[in-house]
Every structure is written in structure tokens, then in C-alpha cells.
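Worksheet for the structure shown next.
As you look at this complex, bear in mind that one protein chain is not there, while each of the others sits in place.
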Amino acid sequence: MTLTPLDELFLYSGITVLVALLLGRRLPAGWMVTILYGIQLLALMKMAPLGYGGEPISSALTFEVMGQSLSWRFDALSWYFALITLGSALLSSWYACGEWEQRFRQSGGNLWLFHLAMTLNVFSMLILLASGDLLSLFIGWELVSWAGFLLMAMAGGVATKAAMRYITYAMAGAMAIFGGIALVYVSAGSLQYEAILTAASQMSTAHLWMLVILFGAGFGIKMGLMPFHLWQAPAYAETPGPGSAFLGAISSRMGLFAILLVLVKLFGIVNIDSLKIPFTLIDARDLLAWIAVFTIIFPTFTAMKQNDARQLLAWHGIGQGGYMLLGLVVADAMGAAGGLLHVFNHATYQAALFMAVTAVIHRTGTADLNKLGGLVVRMPLTFMVLLVGIIGLAGLPPMNGFVSKWLVYRSLLNEGMPLLFVAAVIGTLGTILSVYKLIHNIFLGQLRVEHDNVKEAPWSMMIPMLILTAIIFITGLLPGIPLAWVASVQQAVGLPVPDYTLGGVESASGSLDMIWVIGVLFAGFGIGALIFYFAGGRSKRVHQLDNYAGGHFLTADVRYQYSDNFYAGLMHLIGGWYRGSFLWLEQSVKSLVEFLSLGMQGLYRRANAEFYLLSTALFVIAWVVI
Amino acid sequence: MAPMELIIELILMPLVAFVVGMMMVLMMRRIAAKLQRRIGPPFFQPLYDIVKLHSKRTQVSHGLIHDIGIVMAMGGYIAAETLLPVPGMTGIAEKGGIITLLYLMMIPSLGLALGVGQCANPNGSIGIARALTAMLAYDIPLVIVIFGVAYAAGTTNLVDIIAVQQAGGFETWGAVQMPVLAIAGLIAMHASLGKQPFEIYIAPAEIATGPMVEMSGKYLGGLFVMQCFQLYTTSVLYVSLFLGGGTTWFDFLLKSFLVLAIPVSIAYLFPRYRTEDLLRLMWKWPVMLGLIGVAFVL
Amino acid sequence: MSDLIVLPLVLPLFGAFLLPIVMRTSISIGAWIGPAILAYGCWILGDQWMSGTALPFSLAIGGFAPPMGINLYIDSLALLFAFAVQLLGLLFWPFKIDQETARRQALMLLLVAASTGLALSGDLFNLYVFYELVAVATFGLIAASGSSAAYASTIRYLILSGIGSVLTLLGIALIYSQTGTLNLAHLAQLAPEQLNNKLGLTAFLTILIGVGVKAELFPVNTWAPEVYATAASRVSAFLAGLVSKLALLIILRLLVLIFHQPEAVQVMLVLGILGVITGELAAWRAKDVRRMLAFSSIGQLGMIFIALAIPEQGGLLAVLALTFHHLLIKSGLFMLADGWGGAIEKLRGAAKRSPLAAAIFVLFSLSLIGMPPLPGFWAKFTLITQLAAQTSPLYLIGLTVFLLATVIEAAYLFRLAALLYGPAAEDTPIDTIPKPAGLSLATASLFGIGLLAAALFITPVGDLLSHVAGQAANADLYINTVFAGTGGSQ
Amino acid sequence: MNSINKIPVIEEKRTNPLARVFDEFVRFCRSRSLFILHYCTGCGAIELPPAMTSRFDMERLGIQPMVSPRQADILLITGYVSIKTLKRVILTYEQMGSPKYVIGICSCTVNGGMYWQSYATAKKLDEYMPVDLYIAGCMPRPEAVLAGLQKLMDRIHSGEANSWEDYFRNYDYYLGNQQKLFGENWQTPTDIITEAKHYDLIGEGTLGKHTQILEQHQKPLEALDMRLGHDLKEPTE
Partner (left out) sequence: MSQELTHWLDDLLEEIEGIKVRRKSSRRVRADVPADALPALLELLQGRAGYIHLSAISCVDWIEDDEFELVYHVWSYESHSLVSAHIRIAREPGVYLSVYDLYQPAGFFERDIHEMYGIHFEGSPNMEKFILTEWDGPPPMRKEFDSEAYVNEHLNWQEYNPPWLQELIAEGGGVIIPPEEQRFSRKKD
């Protein structure tokens, strides 16, 4: 059988898994795996025309099982997501090997299992992305959730607990999807996309409602949408460094890929739009929009309260997921483009941020925001990476985060949804506040005495971070490049396509040209620097203890830094609003199961079993006779 | 828009902004003085202050990020000016709409936040924490107002919004079409100026002027320049959103000074709000007014 | 050649009674008789399967014509079950030599003989006799483990299955009073006229509950956790793995051939759903490995009952898939439980002690939950699609319960897996953590290999199962072969 | 204790006319915009609020009260200066950006005033820091304060008020007096000597025997410069 490019990709990915499995014990395993990721990326590049509107490439490998046929193929949508997956995988594993690897092995971490889990994750994600029909989609989905479980659980202790919680959620999601697939199979006769497409149009609304709920809930759990988001933050935060960078960047976006594939491509936004929730004026699309908006607001403000840098970033991962879904659900040209572009942008700066935080942990040993401070003088490059990352995360002009958020806002503005627009802006402001807390507590303020001889992150960790920063800035300056891929994805999925230029988006009702905006911004910085450096006299650098303290003589042993309970005023007001934010939902389900199992076990303790036998026999006969 | 002409505009607009901004600072201090039955500073006082600050011989810097913070503060506003159309010059307003302008106005406060962070002074950090909370407070009504106006005009491009308002002369002014939104916008603008009732983050008594505690010489001069730009940008934004921008330079300046006079005169009559009260106030009245206004517009 | 089929049934019976005598003379010879017989039985059945003669054929015992005499009906399903009985008997053979060996091995042979009889016999009364024999043999085997708890659970099991047998007898008597015959094929011919009324239904239900005792049907399976927890793990593996399936085979035959009323199916569905709910939830709280496995097998069998409730050929495929999958998994897990018997807490950090056993456990639980490449997923998939195809809401409830059950199953199985791979408890040194014994580990890994093989060659296995299900489903093929063999029906 | 003769250092005029006009303008601006440090050491401070508020209105002279020493130009020493407070006054003085001016209000700063006998107050302020202007009076009225300020503005305008350079040029003299009062290991967080080197304000009186005493026990005060630190050897923990 001829090896199509897709098969090559699978082949290389399989080889990477084998290499990690067999040669994982020896030291250069990290580098070998990284190189293999590079080869996989090259294989993906061979399918580049897909990103620019090419024809889908199908794989030669097909199965015929129990009357179901399984096939795999790559189209623009899967190519786009595969690009992000392989990109973040390559950079995360490059970040892993080198000094971090030795430190991880010394501190008792199981390096072989780590690389194996990463390669399994990538391999299962590629299978999921290439799924040709609903059954192979489900198979890929299960593999991804189990590989994710392996990566999360390997760190032991707290990580295993978080992974256990994750797997219960994931299994619930998988079963919901499994139920949905069964229903679709019954109504559409077969699980091929084409058959479903035709069947979707004439489905009864009740049937369609059932499917939307099942698939929405199933994929929503993986994406960490509002009611099911509790597992994501601890799970991603506890995974060892590069693992959290990889998971944070792409793992929960698989849920978005599946929603895009199933809800948008197969069922089509138009019939989802027609689903009216009885006696309320909102329909399914608004429901999804409101879930997305709540997913933006609550996790962002929970992130603000976190005292651990990784937890803060993980909570933001959930929040940003809300933007992507919001963009997609608005489903006009700009909104969908914004949502999809946000997937790419978020992957870049989330990975950069997690790597920067891991570098800080690598050097200082802690990620607790109250035990750090003033590291900008000792780790300037990591500071620069974190700065670029948080500008991207907050969505401010020079970086790429701004472009995708601008598109989402534009679409909300065009569609005239004020409450959604305002809620999204509240999310952005919340992000700005909490990211400033992140960078202030780690890098600004007084340097602690024990961090005086901290060194900059090693070069093996620094290079991937710098590459990511470059990507963030370039895609911010020239959003046209990713927008081209996004446009081809929109075509593949059947959404309207915006007319994009290299600098941004042209449209009658207000356009964006990032090259001009950034050009003017840097011109402004230039003039500001001119005034500052030439108009003013010379300035002298002073020691951090030479500071105004109301006439008090500052000494090194007294800590002169404000980092604990950072937004006291704000927390004072809204601290009580979202104590557990849906924690009660999870607790209630768990206690219900506990209670029921108690009852059931009581049943089996009954001594007089015979009484049961007779009573059931009589009951059954009576029921039959009458 | 020949490139040469564009370059001139890109240089001229910030300069105009700076001069008008200084005049606005003077007006503010004069109004404050008159309210306290004082004579108030001479005409060129803001200029004297800025020149004196820039002519200081010894200045204290706490590191590269401290300097970059000030540069970003000034540079951010200079860039924001070019997005604000003034009579006769539109700069690059079409290239990015109101949303871009709103974000560009956030960059200076974030640049300043970074600079103050490096000063390693808790007074500064507390000030910045309060400033960002205040930003969270006043930005929500501001965004509601901008949504209302942009939706009414059907575009985010400032030039078109002004054109729409100027089309019908007085009747089609934003304030006339959407009075409720105008009031909400006024309160939000007042808070964004960070003047008296809402200046919790410069509270001299508690946190020694917050962010500006470690700013000597040219750093403080940079912040004074930023203050001029801030006054100019906020008032001109309000004018172009609600009062139909300026057809001629005279009525444009008249409108912006009048618009600025209102919050500034209110400013010196009220004691300072605590952070929670500021949040509660800004999330209660302007947001409600804004939503009602937007409801009308929809 | 076809007459040799009787031997796997007769030889173990003969061996069972011969063994005590031989044992008294010389232990060494006695020890080898049992396995030899079983091996020979496997060989015959395997040869029969390979020779591929026209499979469904009827064998009249002692030359009497079917309606009068007893006949054995061998189709691919029965052959498969019989072969499984012989093979598992061999695998779970109690090799331990002590003074109880003779009795235990004899009982084992008796159990194997009776089970083979159950699988093959074509006559209702004959089925009842073998069912009784199986019951008796199980009492003996459970009691053989000698602990007082075993005795207590055996007594409770004795009472329950005693009542169950009475009910079955009642049902058979009803059928006999209605139709005057006990031969399955003949009954299949007469059923549409005579048994299609209320009385026929009551007969079926009584038999259902009677046999249900052994098949761990909902209300009557309270004996299962005690028995499996206390009996020797080899015995409980054999019981849980195979014998409960044979009881199911009886119900399957009755459903396919004789009873077609919808109420019967609904009752089974309701009881199945209740079985799943109680089984899984009780397993969530179980603190002891064997008890957890017992509850989980109750839950699985509940699922199989749900599958049985699906009328035509599709349902049967799901039943068979689930049955054989559960057979493989449960026997393997019980084999692991041989070493890891006690409280779950004691297993903390067991993976370090025996990584192979932990890996097998994870493989089995993954397949039980339905991880795609493994056969468990395909079994669930067939069941799910069949259930979804039904129209009545009861089936949808069954579907949701089934899905929720899987989630709970995943939770408690992987809670145990996390415990295994977690850090050992502080004070216990590594080598004091329990470890599965050599032999049982070998058998468990054998099952593991079987599972992986099934996963790799899933398509051929799928076709085989659908062929078997197709053959078992059409009743008239059954009738013609039985009567064709002995010249026309009365 | 010979008080050294302070040579009035008048700013030398720059040659080309444009620069001179620019300097003139800068000096004018410096004189017209003064920020007073809101630091009330003694009883004389009560005179300042009336000077700022409506009756006497300092702002018309371009004078504003500022909170932090970094932002201020004028340090008002109002009233007696106890030795304890003198430490904080010197710290604040050194934290101010120059050109900075010190005005001693009330006679206590001139020669100890009514506390002239007290063991706890400093008598002669300009031993410890260069003082531009004294306003005598046991709490001079606001008019006197304003008159003093106007005099200071004229001196700034004419360029005479550069006594702040004197602190750098004769730092050893001032440090000696301070060490005499506060003991040998007296040190302020601001490193005046490196500052003098940085702005090349080193005079012949900057370094002397008192500064040597300071060097011996001075805690390191050089700024934390940004460095990657890859060259540092691994700290031996």
C-alpha cells in the first residue's frame, strides 16, 4: 500500500513512542525524542498545502470491525491543530532535555516514564486529529484522555490525586460521547461523517437536543468548561515542568477540536441555532455562549487569588478556553477566526509562561509567589520571556493575544451582544490584574538575600523559551500568517471566511492593521526614550535598600516587600462571591454516590436472603398474572 | 493620505496633544485654586514644572525596567494620540478602531506598573495594586459606553463615528442621541482621570503618592507629561464619542476644555473613596446607566 | 466421530467417583487422573471443532427417539461453552496436595462433568438434573476451603439455591403439564400454541429466578460476595468466570426457542438494570479486593442480562461478546486476587513488589472499562448500538445506567490502580507487601495474553462470534436438526 | 572646630549664546517651580499650612508640597532638630535629587534657639548639611517664610544657590561632624562618594580621613546590576 504523507506522520510518531519506550533509560533519550519530534514536524510540513485550502489527505490504513469501517484522514482543521500540537511538543521536549532532565532525575523523577508519556500523548493526539469517522474520533479521544492521565499521574502524591479526579471526569465525558455516538449511529445508520451530515438535517429537535447536550458535555469536560472545570487547574499545575507547558498549551484544546468537528461541521451551527430552550428566549447557541463567558470570568478571578504561579497559569488556561468557544459560538467570519486564532496564540504564550515559571522553580526551588521577589536582576531573560507571555495572555497590542481577542470583540460588537461583550472585557481586565501579580511577585520588588547568587536559566531551557517569544511577537506583528491557516480551517468546517491581510483584518465596519499599530507604538516608545534619555540628566543606579521608607533605615534582614494578599481592596469586595465556584456541584455528586453505595452494600449484608428470593418470585408472578 | 503628510501628522498630533494637555493641567490647577479661594499657579507653571524636573542634575534609577517603564508610559500615550482624530488630521484612526485605542490607553498604566514594580518600594506596589483595581472598576462602564456608541454608529472606526455625528449637526450628536450613555461615559471618564474622589492610588497621606514614591527628576517629569496626555486623550475621546468631534479647531478645544472642566471641578469637593467603595460605586451607577443606554441603542 | 462427544461428559463423571478409591492406593497416580481426563476432553472437543462436520447435530442417548429419549444438541455455541469448561477446569485444577485433595479433585471433576452436560443437553429435565449436580458440586468445593466463614457462606448459598431449584422444578412441572413433553425442540414446536399464555409466562419467570440464583440475577445474588470472598480464589474464579455463564446459557436457550412474550424480556431488563446499579455502587465501597471483584461481576452480569433483553440476533452477539470478555477478565482478576486477597489498604505500593501483576491488573481494568483497542470496547460498542436501536424508553434507561456504571467502575478500579502504583505505606518494608503466587500469576498472564490476542485479531474474533450468534438464534434450525436426526417429528 | 570657609561657587557661564539662553531659561524654570518636602521636624511646621492655603497661597509662586524626598527640591527644617531626628533628616536630605536646597526655619536651627542648653539637640544645622537659607524667628510668620522662599527663588534664578554641590565637594567635613555626633559606624544607605564620582562632583574635600573610617565598615551598597551569572561557579551548597 502506498505510504501517504499521513501514514509517514503516523510512522514517525510510532517510532518516537518505540524509541521512548525502549531506549528511554539511557541519557540521550531526551535529545533523540526531540529530534524525532522535529522529523514529525517536517512530515507535517509536507502536508502544508492543507493549511492553505488543499484537499484532505486520507491514510491508507482502514479497518473493518464488527460491521464498522474505521478510516483516518487529515484536513485543514486537523492539520492546524496538529501543527500546534507538534510545535508545543517539540519545544516542550527540547526544554525538558538538558539541565532540567538531570535535575528531574536527581530529585527522583521517572524520566523514562515522562518521555514515554509525552510521546504517547502526541501519538494519540495525532490519531484523534486524523479521525475519519465518529468511531475513530472516539477511539482517539479515549487514547488522548488516558495518555493525559499517564502524564499527569506520573509525578506521584498530589499529582496522582489530581489525575484521579481528572480521569473520573474524563470517563464521565467519554461515556457521554459514547452514548451520543450510539444515538447518532441509530439515527444515521453509519458513523461516517457524510452519512451523519445528511441525517443531521432531518433530525427531530428533541433528538438533536439530546445529541448537543451529550456531545457538548463530553467535549466540554475535556475543555474545562464552566461546570466541569475543577479538575484542570490542579492537574495541569502538578505535572512536571515541560509536561505542564505541553498540556497547558494544547491538551484541553482537543475538546475544542472535537466540538468544532461535531457540533459545527456535522450538525452545523444553523440547526443548533434553531434549538430553542422551551419557555426561555435563549437557544442552544446562547447557552454555549453564556457557558463560555462564565468560563472566562470565574476561573480568571480564581486565578487572581492563587499563591502558586503554576496554579495561577493553569486557572488562566481554563479562562482563555472560554474565549475560543465564545469566538466559535458567535460563528460570524471574525468571531470564528478570532476563536481559532486564539487557540494558536494561547498555545504559544501559555507554553512560554509555564516554561518561564519552571525555569524559576529550577533556579529558586519554589513557585510560591510569597517566597520570591526581585529576580529581574538575576534572571533578566526569563523576565523578558514572562513579560512577553503575560502581554500576550492579557491581550495587549504588541503581542498576538491582542489580535485574536480583538477579532472576538469585533464579532460580538457586530452581532450586537452587549452582555457577552462586557463579560469578555471583565475577563480580560481580570487577566491583566492577575498577570501583573504574577510578574510583580516573582520578578519585581526586593531581591531576597538567599536568591542573591541565583543564575539565569540554563541555555538548554532558554532557547525554546526565546523561540516561543519570537513566535509570539512575529504572529503579533504579522497576524496574516496564522490567519491564512485559520481561513482554510473555516472553509473546511463550513464557517464564513474573513478577508484577512498580512497585517490584520479588513472590514467595512472597522479594520485592524497590526503593522501600523505596532509601528506607531514603537515610534511612540522611541520618542519617549528620546525625551527621557536626552532631555533629562544622567541618572544613577542605586541599591534596593536605598529606598524611601518614611525616614526609616532599611536593612537586609527586614523584608520590605508587598506581595501577600496582593489585591486586598478587590478581594475584600469580591472575595466571598466565588468561594468554591462549583465545588459544591462536585461534592454533591460524590456524596450522592457515597450514600447510594452505602445503601447498596447494606442490601447485601441482609441475613435472610431466602426471603428475597420468595418475595421477588411472588412479585414477578403477580405482576405477570395481573 | 500621502506618506509624507502622514509622517507630519504622526509628529504633529502628539505635540498638539502635549500643548493642549499642559493647558488642561493649568486649567485644572486654576479651577482647584479658585475653589479654595486661592490665586492659583501662573500661566506657564506646568511648563516650568516639567522643564525643572527634566533639568535635575541627580536622579535615582532602580534599574533598566524602571527607565523602560517611564518610556512606555510616555510612548504609549504618544502612540494613542495618533489614533485620536482631531479636526484636519486623522492619523491612523482607520487602521485600528476604538478597541485598539482602549487597549493603547492601557499600555501606559501597565508600563508604569512595571517601572514602579522595579522600584522595590511597597508603597509603589500597593499604589499599583490599587491603580489596577481602579482600572478594573472604571473600565467596565467605559467599555459598555463604547459598545453602545460603536453599535449605534455601526462601526468601530472613530473617523466614521465622528462623521455620523457631524452629519446632522447638533441633533445627531452622541450626547443628544444617547443621553444616558453620555452620563455614564462622563462618570467613567472622571474615574479614569484618577482625580480627587477616585485618586486612592496616589493617596499622599497613606502610601506617599503610591506609584510616584521613587520617581525623582526626569522620571517624575515623564509622569507629568503623561498626565498632560492623559487629560487630553480622555477629554478628546469623550468629545469625539458624544459631542461630535471638532469641525473647527476653536469649537474642538472649547468642547474638550468644557468637558474636562466638569470632572475637575467636581474633583476638589469630595474626599477620597476607599478601593472597595470605588469598585462598588463604579459597578453600580455607571454600569446600570450604561446598560440602560445600550438597551435603548439596541 | 460424533458419538465421542458424550465422552467429555461421561469420563469426568466416572473419574469423579473413581478418584477417591485410586487416591487411597497411591496419591501420585490419583493426582494425574483428573488432568488427564480433562485434557482428553479438551482434545475431543477441539478435534470436533476442527473437523468442522455439519455442526448443529443432535445425538440421541441410548437410541431413544428425541421426544421420548434424552438427546444432546451440539451447535457451535454449546461446543464453545463445553470446550471452555474443560479448558478452565484444567487451568483451575486444585494441584495442592493435602488430605482434602481427593475430595476436592473429585468434586472438581463432578463440577466439570455437570457443566459440560448443562452446555450440551437438549432436554429441559436433563438440564435441571445437571443444574442440581453443579449446585451440589459447588457447595462441596466452597466448603472444601475449610474456613468457618466458608461454611457460613456455603450454608447461605445452599438455602438460596435449594429454593431456587424448587422454583425451577415448579416451572418445569408447569411446562410439562401444559405441553406434555420436556424436549426442547418439541417444546419449541408446541410453544406458540400452548405456552403463549399467562401460564407459560409464569413458568418462564419461575425458571428465570430459579436459574437466576446461579446467574447472580439481582435479588437473588446476595450469596455471591460472601462466597467469592471466602472460597479459594481458584474455585471462585471458576464459579464467577464460567458457571454463572452456563446458567445464563439455559435462559438463552429458553428465550430463543420457547418464550417470545415481551413481558418476559422486560422483567429481565428491569432486573438486569437493578443488578448493574447495586453491583457497581456496592463495589465502590468495597474494602476487600475479592469482595470488590464479586460486586463487579454482579454488575457485569447485570449488563449481560440487559443485553439478553434485546430480542433478535444483534442482542445475542452482544451477549456472547460480553460473556466471553467477562470470562477472560474475571478469571484473570480472581487469579490476581489469589495473592492480593486481603484488604485494599494492604496493597499500597504493591506495584514495586510485583510490577507484572500490577500491569496485568491495569490491562484488565482498562479492558473492563472499554479502552478502545481492547476487546472490551467492541463488546460495549455492540451492546450500546443495539440498546440505542430499541425504541422503548426502558432500553434508554438501561443505556444510561450502563454508561454511568462504567464511570463508577473506572473510578474504583483506578483508585486501586493508583494505590498500587503509589508510594508504599511508610512503615511497611517493600517485601512484606502481598504478592500473587507463581502459578496463579502464570494463569493470569495467560488470560492477559488471550486478551491481547483477541485485541489484535479483533476482526476474525468478531466474525466468529457473529457466526455463533447467528446459529444460536434461529429456533427452526434447532428443531429440524433435532428431529431430522431421528426421522421427522410427531 | 574651624568652620571651613565656604567658597561661593558661582556657576560659570557657558560660552555660546544659545546655551546661555537655555541655561537662563532652565534656571528661571528651576526658580519658578519648587517642590517643598512635607517633612515637619519641629514646631515651626505649623506655619506652612497657612502659607499654602488661600491667604498666602504659595502656589502662585509655583511652590507645591510633595510627599517623597525623591520628588522634592526644598527640605524645610522647621524647629529644633534633636540628634535622633537629625539622623532621619540627613537620610532624607541624601535621598533628595539635587539641585536641592535646605531652609532652616526657626531660630532653633540657627543656633539651637531656646533649646541651646539641651544635650539632645543639634545646635548648628549647617555643620551636618549645607543650608541655603535661615529664616529666624521662634516660628516666623507665613509672610517671613514666603519672603525667605522668594529670596531663595532669586538666588536660584541668579545661580548662587548651589550649596548642594558643597555637600559633595566637602563631604568629608560633613561626614566628620556626623560621625562625631553619631559615632564611628554611622552610615546612610545612600552612597554619596560613588554618587559624587558618578556626577563628577568630586572636590578636594570629598575624601578625607572620615571617609576612610566610613570605608572600613561600610556595608556593600553598589546597585544590583543585571547579570546572567552563567560565569558564576556553582555555589557550593
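General remarks:
A, B, C and D are the chain letters, set down in written order, and residue numbers restart from 1 in every chain.
To be clear about the criterion, contacts are C-beta pairs under 8 Å (C-beta built on N, C-alpha and C of every residue); 3 or more make two chains touch, one makes a residue touch a chain.
Here the structure is a predicted model, which is why all the values come from computation and not from measurement.
Listed by label, the shown chains that the missing chain touches in the whole complex are D. Screening D:15, D:117 or D:216 for touch with the missing chain picks out D:117. In the full complex, chain D contacts the hidden chain through residues 1, 83-84, 87, 110-112, 116-120, 122-124, 126-127, 180-182.
Keep this in mind: only the chains that are shown with their structure count from here on.
Comparing the centres of all chains, each the average of its CA atoms, the largest separation from chain A belongs to D.
Chain B and chain C have Cα centroids separated by 80 Å. Centre-to-centre, using mean CA coordinates, chain A is 36 Å away from chain B.
In this assembly, the C-alpha centroid of chain A lies 46 Å from the C-alpha centroid of chain C. Chain B has residues 53, 55-60, 62-63, 208, 213-214, 217 in contact with two or more other chains. Chain D has residues 68, 70, 95, 195, 199, 223-224, 226 in contact with two or more other chains.
Every pair of chains that touch is listed here: A-B, A-C, A-D, B-D.
Listing the residues of chain A that touch chain D in their complex gives 374, 376-378, 380-381, 447, 453-456, 459, 538, 540-548, 551, 553-554. Residues 29, 33, 36-42, 44-45, 47-49, 51-53, 55-60, 62-64, 204, 208-209, 212-217, 220 of chain B are the ones touching chain D in the complex.
The residues of chain C lying in touch with chain A in their complex are 156, 159-160, 163-164, 167, 198, 201-202, 205-206, 209, 213, 218-220, 222-223, 225, 263, 267, 277-278, 281-286, 295, 366, 369-373, 377-378, 380-382, 384-385, 387-389, 399-400, 403-404, 406-408, 410-411, 414-415, 418, 421-423, 458-459, 462, 466.
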